[in-house]
Structure formats: structure tokens, C-alpha cells
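Read the structure below first, then the notes.
All protein chains but one are shown at their positions in the complex.
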Amino acid sequence: MSDGPGVVMRESGARGWWNLRGDGDEPRFRDGVAAVVGVSPPIEPCTWHAAGDRRAYWLGPDEWLLTAEHGTEFESPLRGALHGRCSIVDVSGAQILVNLSGAQAGEVLRKSSPYDFHPRRFPPGRCVQTNFAKATALVAANADASFDVVFRRSYADYLRGWIADAGREYGFLRGSLGTDHPTRRQRQPAQDDD
Amino acid sequence: MLLIPCPFCREDRSEEEFSCAGEAHIARPEKPAELSDHEWGDYLFMRTNPRGPHRELWVHTAGCRRYFNVLRDTVSYEVLVVYEVGQPPPDPPGGDES
Amino acid sequence: MHGFAGDTLASALLANGVSRVATSFKYGRPRGVVGHGAEEPNAIVQLGQGGASVPNLRATQVELYDGLDARPCSRSKAQRLAGTFGRFMPAGFYYKTFMGAPQRWTAGVARPTALWTASEHVLRRATGLGRVPAGNDPDTYDRFNRHCDVLVVGAGPAGLAAALEAARSGARILIADEQAELGGSLLDGSYSLGGEHASKWVADAVAELASSADVDLLPRSTVAGYYDHNFLTIVERRTDHLGLVAANGTRQRLHRVRAGQVVLATGAIERPLVFANNDRPGVMMASSVSSYLNRYAVAVGDELLLFTANDHAYRTALDWQRAGLAVAAVVDCREAPEGGLVDAVRGAGTRVITGHAVTEASGRRRVTGAMIAPLGPGADSLTAAPQHIACDVIACSGGWSPTLHLSSQTGTRPRWHESAVAFLPGDLGKRALCAGAVAGARSLRDCLEQGALAGATAASRAGFGSGRTTFTAPETDEPSQAPSRALFLVPHPKPVSRAPKQFVDFQLDVTAADIELAAREGYTSVEHVKRYTALGFGTDQGKLGNVNGVAILARTLDQDIATTGTTMFRPAYTPVTFGAIAGRDVGEFHDPERHTPMHAWHASHGAMWEDVGRWKRPWYYPRPGETMQDAVNRECLAARDAVAVLDASTLGKTDIQGTDAAEFLDRVYTIGFRKLAVGRCRYGLMLREDGTIFDDGVTARLAENRYLMHTTTGNAEAVFAWLERWHQTEWPELDVYLTSVTDHWATTALVGPESRAVLARVCDDIDLSRDAFRFMDVREGHVAGIAARVFRISFSGELSFEVNVCAQHGRQVWDAIVEAGGEFGITPYGTEAMHVLRAEKGFIIVGQDSDTTTTPHDAGMDWVVRRNKPFGFLGDRSLDVSDHRREDRLQLVGLATTDEDTVLPEGGQLVDKPEAEAPVPMAGHVTSSYHSARLGRSIALAMVKSGTTRLGDTLHCPLADGRTVSAKIVSPVFYDPDGERQNV
Partner (left out) sequence: MEISLTTVPRVRKARKRSRMSRTNTSRAENCDEIRSGTTDVRRLPVEKYSLFSLVKHGRRHHETWQRAWRDPSPKQSYDTVIVGGGGHGLATAYYLAKVHGVQDVAVVEKGYLGGGNTGRNTTIVRSNYLRDEAAHLYDFALKMWPGLSQDLNFNVMFSPRGVLSLGHTLHDMREIERRVNANRLNGIDGRMLDTADVQKQVPLLNCSPDARYPVLGASWQPSGGVARHDAVAWGFARAADSHGVDLLQQTEVTGIRVRNGTVEGVETSRGFIAARKVACVAAGHSGVLAAMAGLRLPIESRPLQALVSEPLKPCLDTVVMSNAVHCYISQSDKGDLVIGAGADRYNGYGQRGSFSTIEHTLEAVCELFPSFSRVRMNRHWGGIVDICPDACPIIGPTPVEGLYFNCGWGTGGFKATPGSGYVFADTLANERPHPLAAPFTLERFASGALVDEHGAAGVAH
């Protein structure tokens, strides 16, 4: 293809993921999270915060998804830092993250979800949990105009196939991301999926 | 194909993301053991099923997974009000039901 | 045959002199092309052969490509017969006959329905249009979600003006049109705009839109459906103009559009005039005659007769003349038409006959002339005998019917406007606007101005622009138009019932006489008439015929049209390919397959699969030469005698944290969890509020305020939603958080007497001894070097350890365990062996041994119900309703067949008296049934009325082949009744 792939899917290696619950209106809660994780849980619905490798995605009014580099230990420190009503659960095994980049990455999302991913409605820093094909996913808009898509492991074989199929008409490439940053471009040799 | 404003995500989101959990404000009796079979059956099964504004419980299944109440017209399908669980039911807009 | 680029199949057929394109179903009459677009009722063709064939396409909408292969969706031989007997087949005739002879005549020999069944067989072969493709669809389709601030439907003058205006406001615009090119009616006519041919204006408008940011143009895209909250579907035909099969990519795409505002600029469809033999090939819509001439350079005949009730159609006469062709006459039903177009036609020397109507078309295979006669004042009589005028084309225009299908789909009833002689869209509320001909505009200038205003208004409602238009409509050269005359049925010298057929709906052969008959028989509601005569039920959904039909009905009933009303239009506007609606969700993507981390291992070890919900679970692992029973026997014996391993990752798992976690569990389970010690597990039963069994599973207390709940595989999501619902709606005060961890954990169940020895090889930081790690304990440690949570629980009755690790490492740990078990003959087993093992122990499977009526008492599980908890539990009260206290309810028992080798069928019904006549009272049914390798006999679980009091009784299971299997009622626990094996 002369003008390059329209859609590139890179899958992240193993990372740490946690489901965090608590009262975001409590400054102590927010500070406690920030102190341990290095990033505060966003209060604005459907947004995410990042600091370096670490991210906090808003999932609900008292629920966040945290991610950090593989091997990070958050559970005990967070339990220690947070008091009162909260819950922290390791869900590292459940999450698969892929990054979709390329000029037509948005088209793949439009084939997969009823959500409006127009940049006006979904600028960098936004994230949304929505239907994705016949599964559900968390989609986040990155500053480099790419998207991160996080879905459940048991659906991964189905969704990898779905995304490859949806991207095929635009020229589709599959690559991989490093294990550290969800979206750091590691220009590894990407192979054509077809 | 409804467009439902999720009070937690604070966005209008498409019907596919939600599930309807039936009529709202059907509180579980505090002392079930003190009810007759008929009273208990009423709680379990009897519904108002109105033609017009209807208070329903919905959940944002594919989104934030939170339950909330919706006042929706079952004829026009217009979503009139959404409000959080535990808030008092708003009165249906008066008199103009077809 | 030859055609030109840009031709439709219809224009090419007409250019090649094909006038007959179909045969009518009921009467066997020849039919020709009538229209030039979506309204065409006759020219219905089947394209291509084999799996790629497409039935029932309108030739007027098929774009020509090289090698196109089409044939009419012809009717069968039965028609010739029908042509002869058509007179005895009025509307609804089939309701009145074929009822069969009274039973006394047939003396019970034939079934009363036999006559209809036989007739139906013949009728079915005669009906139907095209054929189902002979093979699977070679193409793919997809769905595409779109959002826009303003959706403009239709790219004629009004639609283009609306899109231009809205686009200039900065709003996100989508404009869709069913034709290959944007421009709508401007493509068909000989209009000029701003002193130039209209096509120049169209090209400029399209160029401006195409270069605007956030404007998407969708040609070859039909807006098919308009649903609640401004959701619309658009079918885009991406490759149909290139060939039968898409060479590359998606044949058709369904756009699922959510629009802030919708501008309906869908135009109008010219209305036919109903007169005798108006179905003869050569009778066409006036605008279609112009379209074929102006756009496709096809003259559909030599000598034109124009029959009109309005000024607009005079353009067709002018176009015809301009092409150097002869106009026999213009027959205008109005007494004194005047206006620029009329003057222009008169000025060209054409004979204009006013106050007259065409009463009948002459000619058999095609039109050879027209009978015309003067109309009386009420248009319901003729004032002189008809005279003949020779011609070979009759172009008709009864006026214009707004294309209000989409507006009607929203539930908005169309309203009849006497002055417009048309139904116009009803009130569309604040989210949609109509512009142009659909809103009743009659001049091009009005269309442009209405379009621009609608575009500006829609944009401003969506939050863009001021709502004022910036658009200046180009000059048009339109003369003023006089009002048209309402003429829906041309009188004939004979009454309607005796006149030659006056067709209202061509495709379904509905005549004016049929409508009169329906009304005469009392089918007076417009919906009854539609259903009784089939008016509007064709693939054209009555685009041409409906208004005439309603008007004829109104006249018959002596009502006005507004009172008579119209039927509602349903989606789709034009038919939509099934595949396009299904999108990619067929074949490999039909429903997601969920896989565990060990899926690839199972696949490479020859697993046969069982579908459980969306999961693929190994069912059994046959070795070469083994039957299923062989494999299951081997797997079961390995678990009983040595060691076996099961992938149990699919079980639902919920992490429950909070100071009220115990209270929460107490409320949702029949048993209590408050006193469960940390590090211990307990089996729980969950009920629906109606007291029936919903789910079961083991819950472990991991810490003071933390539990892990296991649910069944199939119910995992329903249970999680159930728990969230109760917490969020009824008990928000409880300090408890629920997190689904089903996908986080990979679970390897290590089962059998040697399981401890195997585990010990890969785990050195948990004391596995009997007393340190008791039955129903949970421990944390490492397995194969990976942090693991190990449960000593059992669904087989054997010593068993369930090893849970983070799914990232699931495969690695599974491999390590399988390798460590090698010397013990470790055997992977699937769901079938799992079912046999648990049935030997009398453990139920929720949903198999229980159904939605089974209570804990029915299942013999009172031991897990605590009726003395402070709150009670969900479903508690329902256990006491009168029907649940009946003693003759179905209760769980075991069955031992008299013949040990016979395995009862699951689902077999049990009776006490096998030889009784139907209806035979049933005592119960078999829920689970297997051959048990360990016991060397068949075993079964069953639900039997009063079963627990009937131990020792013999029941009989009648089989479909007439045999009966007898079995004795026994305890459901067949093996190790004291449960000693799991405690070793």
C-alpha cells in the first residue's frame, strides 16, 4: 500500500490494573490516591488523568480504573492510605489494552460503537465505557489522536479479529506496544495481519 | 431508539448502552413476613403499566453501571426527567396525556 | 442489449424498445415501465445467478454495468388461467372459498383443511416475485454509526440549499440521496438557474459542500427508516453499480445515524391518473417521460399524449417538442388552464384540449391511442361520448404526492390539504423540518428558499448560526402556475364495476372496483381496505397508488379525504437488504466466543466444545478411536482414581468489600455468612424474590470485610447485575463494593486422590496437609512461582484443589500443573465428565436439575436455608405462599434404571401407568442422566411429584420409539453418601 496503513493496532504487554472504589468528593480520598498512584482520580465524568506511565480512568461516580507498569504494587499502600468506604481490587488479569492509531482509527470505532467519537465531542483526555461490537470496552482519546481501547480478556480473541476486520478496508497493521506506557510508540516491526 | 441522558456520565447516550429494569419506586416491603400472600403477590407482580408518563428504573449497563430513574412517556417515548435513585418521583406533567 | 454509462436498467430497456417488462399477477396483463425511481411498481427484475443473485430490484434504480444479467421476476403459468377467471377473483375472493366441503360430505375422510392445503399449494407457486439466491451470499456488509448536527435527507434543490446553508454555520452535516448523483429533480428536468442549466448550480453546490469541513455526502444512499429520538438508518450501496459481487470490501453499508436535527427534503412523487386500462405499457408518469428524455436521452415513444391536472406537467410536452417529437395533444382536465407553461405549449402549436380527460387507453400489448371525453363539473361524469386520439405514449400527471414516508414513520399522521390536493407531513416537533416539495412547495424558487431557511433553522436549533439565511436563491425562469384540479378517478361511460379495469395499485392489481367492493362489504376503514384489497402492500408500498386509493374510498363512502385519512407508512422507505441490517454480526462475528486463558491448550489437545453462554468450554477430550462415552468414562475414572484437571475459569467471580459485606451476603443468600471464619468457604443458594432457585456457588471470606463469591458460568452477568441492583436501589446505606473479577482469575481445578501430591510439586509455600488445609479452606501462596489463591472445594466429591491465578499467568500455571501431574497420569476432563461426577454425588446444576419453578425445598436443599436471619433473605417470604407449601410438588430424587445399562434420556417424562391413554398423568421428568463408569451402571436425577416420599417406587419413562424404561426412585446421592472422599 503506497500511502501506508490507515489503521494500526498495537497491543500492550502485561500491565497492572486496579479497580478503585470510593468517595471522590472526599479530598482525603483524592489526596490518598494521588499520593500512592501519582495521579489523582478524575472527578469530571468520562475523563482520565495521566502522569507518566500511570493513569486513572473515570468509570463511574465512585469508581476508577487505575493502571501502572507491570509489577507495581498498589493494593496494600492504597489500603493503607485510604480510610473509610473504599475498595481496591486487582484486575490485572482481566484487562487487555490496544492502541488504535492511523488516519482511519476513528472509522473502526464508528463501526464498533454507537458513541460519538468526533474530536469535538471526544477530545484528548476523554474516556468512555460503551458497547464495542458485541462486547463492551473503555475507549480513551489520546493527545496524539490515537485511541486506547481496553476490554475484557475473555473477549480478546473476538475483538482482535473484529478490529482487524473493520480496519481491513483502510489498510490494517498489527504491532505491539511495550509493557510500560500504554501508548508509547515503540516502532517495532509491524506485520501485516492479512 | 432512545437517547437517554445518563445523570452520572452527564451525556446523552444511545439506548443500546442501557437496560430497563422495570417500574421504579417499587420498594421492597420492610417486613415481608407480616404480609398476606395477596399483599406479597402485589409487590412481586402487580404493575401500573401506564400509557403516558411512566417512572422507570434504568441502568447504564455498558457505561457507568449505575441505576437511575427515568420519567418517560410510553406513547411519545420522550424522556421527560432523569433523577437519581432515592429522589422523590417527579409528578408527571399534568393533563396533556393523549 | 447495449446501454450507456449512466443508464439505469430501465432507461436501457426503454432505449432498446422493450415496452413489456412484467405480467400482472392476477390478470396476466402486460405491464411496462411507469416511473423512473423508487416508485416503480412494474419493472421488477432478478439480477444475476447463483449465490450472488438479487431478487426484486427495480429496474429504474439499477445502474447499468458491463455484463449485467437481469430477467423479470416473472409470474408463472397459472396467470393465463387467472386472466380468464379474473372476473371471479375480486378483492378478498380467497376469504370466500376453498373452505372445504362440510364435514358431513367428506364423512371424516379428508381433513377439513385439505382443500385449502391443496389450493394453497397451487397458489403459492403462482405468487412471489423473485427467487432466493441459490447459494450463500458471497458479499459482506457492515454497520457504521454516525452522528451529525443536521442530517439532510434528499439532495434535490431544497436539500442542497438546506445543506449549503447549514454547512456555512459550521455544523456537522450529513446529506444523503438515493440517486447516484446529487441533484434530485434538477437532474431530470430542463430547469435553468441563474440563467444557466441547473446542472451547473448543482455542480457548484456539491463542490462547496464537498470542500467544507465536517460535511459528509452520501450518494447512492437511501434513508430507509426514521426512529425515535432522531435515529435514522441509511443504506449506502457501495458497489452495486459496479457489478453483482463487490470486488473488494463492503457491498452495502448501513449507517446508523443519530442526528441533532433532520431536514426532510424528500421531494414528491407524481401521482398517476386512474382511468380504464391505465396499466397498458406506454402509460407513464409525465415526469418520468421527461426524465428519460432529458437525463438518459431516451424517447419512450413517437407520439405523446399528455394527460394532466396541473401546469407542471406541461414541461413534458415542451421537452418532447424540443426533442423534435410529435405531441398528439395535451388533455387537461381543468376547464380553463392558464399560465406561462400552458401558453408556451399552445405557442408551440400543440393542441390543448381542456376540460377533458382520458377515459381509457386503447391498445392491447401497448398503448395505441386514448379515448378522451369532456368531464362534468364534479369530475364524476362525462358530458359526451369519448373520442379516440392516436398516440403511443400517454404521459400522466394527477399532481404531486409529497414523499412523506419518513415523517410518517415517526408516528406523525399526515394531514390532507385541500388546496395542495395532497397529504402533507404532520407536525414534526422541534427536531425535524420539512422543506421543498415534501412540504408542498410547487415552484423551484420556493424549494430553494424553503430549503435554505430549513437549513439555517436546523443549524441554529443545533447550536450553530443565527437561524437567518445567507443564501440567495438564483434566478429561476419559472412562469406562475395555476392551481391543479383534484382528479382521482376518471369516470367512464360504464360504472366502475363494469368498466375496463381502472388500476390504482399496479403491482398488486388493485382496481377502483376493488376499493368500491371493499367499501360495499363494510370494509370501510382505510386500514381494512388496505388489508382486504392489498392496496399498498407491494414492494413499492403504494408510492403511486395510495392517495388515489384513499380518495376513491372517500368518494365511495361520501366522505372527505381528511376524514378518511391515510394509512401509516412503516419503515423501510424502500426495501433494505437483510445482510446490510445484519452487518458483520454473522458467521465468525455472529456472537462473541469467550475464551479462557487456557483455550489454545484445549484446542491443541483435541477438545470437543460445549457452548455455555458465550463461553467455549471443553466438553470432553477424545483420544483417537474413542467414542464420547469412552472418553467421558476415562476422564471420570481418572478423577476418581488418580488425578484429573478441569479449566474452571469460566465461573463467575465477584469481589465483595466493605464493612457491610457480610450483611449484604446474608440478604442475597439463603444461608448466613456473618460467622464464616476468614479463610473459610461456604456454599450458598440465591433465590429470586418469587422463592425459586436463581444461582448457587461457593463464597470465601478472604478478610474481615472481604469476600469472593463464585456464581455459575451461565448466570455470572445476571447475578452481578442482580447484586448491583439491590445494593444501588434498595440498600445504598450498606457499605459494600462489588467488583466483577471473572476475567481476572484463571482457575485450574485439580481433582482426585493424587491431587495433593501433584499440587505439592508446584507449590511449596502452602501447607497442603489434611488438617492444615481443610476441606472448604482457602489459602494464598504461590503455584509454579505465581501468586495464587487455592480453594479446597469440590464439585466432584473427590479431594480437590482449585488454583486461581491472575489470568495473565493462567496458561503458564495450567501447563506447570499438567506437567507436574504427568507421572500420576493427570487427565484433562471436560464439562461432560464434570456433570457425571457431580451427578454421582447428587449435586444439582441450576437450570438443568432446577427450572424457574424450583424452590430450595423442591431441590432437597433445606439444609442451606436459614429462616432465622434478622433481615431474612431475598425470596424468603415466597417460600411460604400456599403453592410452595404443597406436598405434591416436584422434588429432586435419584433414579436407578431396572436395566443397569440403559441410560434414560434427559428430558424424559415419567409416568406411573405407561399404558394409559393420552393425556397420561405425568409423575415427573428426568433432569440429568448418565452412564457412571465408577458405579458401572446408569444413574439419573429427576424431579418427581412428592418424590421424597416415594423412595423405592418404580416409574416408567416412555420413549419416542414406543419402548418404556423402568426405574426405581432412589436417593439422589449415588456415590460416597457420607462425603468421606473429599475429606482425605
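When the chains are written out, they are named A, B and C in that same order, and each has its own residue count from 1.
What we mean here is this: a contact is a pair of C-beta atoms (placed from the backbone, for glycine too) under 8 Å apart; a residue touches a chain by one contact, two chains touch by 3 or more.
The structure presented is a predicted model; accordingly, all values stated were derived computationally and were not measured.
Colleague: Thinking of the complex as a whole, which visible chains are touched by the chain that is not shown?
Modeller: Within the full complex, the chain not displayed touches B, C.
Colleague: Check the options C:Ala203, C:Leu325, C:Ala344 or C:Ala582 and report the residue that touches the missing chain.
Modeller: C:Ala582
Colleague: Return the single residue from C:Gln909, C:Ser946 or C:Ser966 that touches the missing chain.
Modeller: Residue touching the chain left out of view: C:Gln909.
Colleague: Out of C:Glu196, C:Glu527, C:Asp767 or C:Glu780, which touches the unshown chain?
Modeller: For the chain that is not drawn, the touching residue is C:Glu527.
Colleague: Contact with the hidden chain only, please: which chain B residues?
Modeller: 1-2, 15-16, 19-20, 22, 36-38, 40-42, 44-51, 54, 56, 72, 74-77
Colleague: Name every residue on chain C in touch with the hidden partner chain.
Modeller: Residues 51-56, 87-88, 90, 93-100, 102-103, 111-113, 116-117, 120, 123-125, 127-137, 139, 141, 143, 225, 227-228, 231, 233, 256, 409, 411, 497-498, 513, 517, 520-525, 527-528, 531-532, 537, 539, 541, 570-572, 575-579, 581-583, 585-588, 590-591, 593, 610-612, 690-691, 847-848, 851-853, 878, 881-884, 905-909, 911, 918-920, 922, 925, 927, 958, 960 of chain C touch the chain absent from view.
Note that only the chains that are shown with their structure count from here on.
Colleague: By mean C-alpha position, what chain is farthest away from chain B?
Modeller: It is A whose centre lies farthest from that of chain B.
Colleague: State, to the nearest whole Å, the distance from the C-alpha centre of chain B to the C-alpha centre of chain C.
Modeller: The computed centroid separation for chain B versus chain C comes out at 27 Å.
Colleague: What positions in chain B touch 2 or more of the other chains?
Modeller: Counting only residues that touch two or more other chains, chain B contributes 14, 65-66.
Colleague: Please set out, as single numbers or ranges, the residues of chain C touching at least two other chains.
Modeller: In chain C, the residues touching two or more other chains are 258.
Colleague: For the complex, which residues does chain C have touching chain A?
Modeller: 142-147, 172, 248-250, 256, 258, 584-585, 588-589, 591-597, 599, 615, 655, 657-658, 735, 737, 739, 741-746, 805-810
Colleague: Touching residues of chain C toward chain B in the complex: what are they?
Modeller: 227-231, 258, 411, 689-690, 721, 724-725, 728-730, 732, 872, 876-878, 880-882
Colleague: Flag every residue of chain B that touches chain A in the complex, lowest number first.
Modeller: Counting only chain B, the residues touching chain A are 8-11, 13-14, 16-17, 62-66.
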